[in-house]
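Right after this comes chain A.
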Amino acid sequence: PAPWANAAEAPIKVGIATDLTGPIAYAGNADANVAKMVIKEINAAGGLLGRPLELYIEDTASNESVAVGNVRKLIQRDKVDMVLGGITSSMRNAIKDPIVARGKTLYIYPQLYEGKECTPYLFCTGPTPAQQCDEFIPWLIKNGGKKFALPSANYVWPHTLNVYARKVIEANGGEVVFEEYYPLDQVDFSATVNRIISNKVDVVFNTVIPPGVGPFFKQLYEAGFLKNGGRLACVYYDENTLNINQAAEIEGLASCLDYFKVLTKENPFDAKIQAAYEKDFPGNFLFAAGSAATGTYRGLKLWEAAVKEAGKIDRESVAAALDHAKIAEGPGGPAEMMPGKRHCKMKMYTAVAKGGNYEIVARSSGLVDPKEC
Partner candidate 1 sequence: MPLLEAAGIKKVFGKLTALDGAALTVGENEFHGLIGPNGSGKSTLMKCIAGAEVPTQGKVSFVNTDITAFTPTERARAGMSLKFQITSVLPSLTLYDNILLALQAQCSLFDLVLSRTRRRLHDQVMTMLRQFRLADRAFDAAAALSHGQQQWLEIAMALAGKPKLLLLDEPTGGMSLEERRVTGELLQPIKQHCSLVIVEHDLDFIRDICDRLTVLDQGKVLASGTVSEIQANKSVQEIYLRRA
Partner candidate 2 sequence: MPEFLDIKHLDAGYGRSQVLFDVSLGIPWRGGVAVLGRNGAGKTTLMKTIVGELPAWKGEVAFDGRDISRRATQERVRAGIGYVPQEHSVFARLSVRDNLAVGSLARKDSSAVDRVLTIFPKLGQRLDQPAGTLSGGERKMLAIGRAMLGDPKLLLLDEPTEGVWIGVIEEITERLIELAKTIAVIIVEQHLDLALRVADYAYVLDRGRVALQGEAGEVRGNPELMRYLAP
Partner candidate 3 sequence: MANAFVAAFEILSFGAIIVLIVLGLGIIASMMGIFNFAQGEFVLLGAYITYLAYAKGLPIWAGMAAAPFVVGALGFVLEALIIRRFYAAPIVAMLGTYALGLIIRESVRGLIGGFYLTVPEPIGGSIDIGAMHISAWRFTIIVITLLVMGGCYLLLSRTSFGLRVRATLENPSLARASGISTPLIYGATFAFGAALAGLAGALIVPVFSLFADLGLRFLIQGFVAVMVGGVGSFIGPVAGAGVIGTLSAALPWVMAPVVADVLVFVLAIVFIKFRPQGLIAGKGV
């Protein structure tokens, strides 16, 4: 505010709509924090187009009906120039219409998800199934075995992801022993565990989500799955989710994401943003890939690049520039929008849990293609 007191033009308004309360509030708060950090950074560096950025944060409360109301506040009252947010797919579905179609505003969705979102003016900056499977699954087959089980929570992301994963598994000579869906809050998995053990499954490619995933991994562990050399794999597992189980219960769990905190050891830029984040927000809300924090960072930076290129802030111009925007540095490495696809290329890493921490075991050679739209 103070340094901008005599800025020539009104600030550019950035809207963040995310789950600040409710079951995934930890992710939403981390995203909001990241946004605050990035905006502060940009403002400190002189703003955008000579104008300051102003941040408007609204709660989506994991409740679609509350969310729509609050998003309308962003659009109609605050008249933001862009909205970034939504974590679950259902939230994206709920708010995209008020933002894009009725609100005529640009929308950036930061979370890893099932793909297939090809709405104009809606840009996705998290990993897609192709990015998470193409290199990961061959690695799993080499380092786990050929027999896969796909236990899943019953909603769109696992369904769509599994279709893709199955294709990759089979193309690489693997075999899916079973694919099964559970209610989202199922917490007893005795039948599933039994099926996994008795079918001698090598890799459990898991898309069961909390709260079920904790008891599930525990039951698997107790049934001797890990002892017998089984491999757990889970593509949304990041630093937050490590705490759901005791370290021993998920020893050797493999995940594939665009960022892990261990990268700070090898990657100075990652070390820089991680440190900056932890300095500003020392609390519990981690800067982690699975909760869309990296996608938020990437999204805001890509948008910044686009605005700079466009030199204007209206939706058409920014969207046109965002269509091919690039950043040289971001969490985990550079990122590039695929022209015409509204999804972005990024580097992907495979990590394995060892004693409660991740170790990077593989990385993509270049930027991975999202293969969407």
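Basis for inclusion: all candidates are chains of the complex that A comes from, given by their letters.
One rule holds for everything that comes next: contacts are C-beta pairs under 8 Å (C-beta built on N, C-alpha and C of every residue); 3 or more make two chains touch, one makes a residue touch a chain; residues count from 1.
Since the structure is predicted, the reported quantities are computational estimates derived from the model, not experimental observations.
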item: Given options 1, 2 or 3, the chain of this complex that touches chain A; value: 3
item: Contact set on chain A toward candidate 3 in their complex; value: 21-26, 29, 154, 180-183, 185-188, 190-194, 198, 210-211, 214-215, 218-219, 222-224, 240-241, 243-246, 283-285
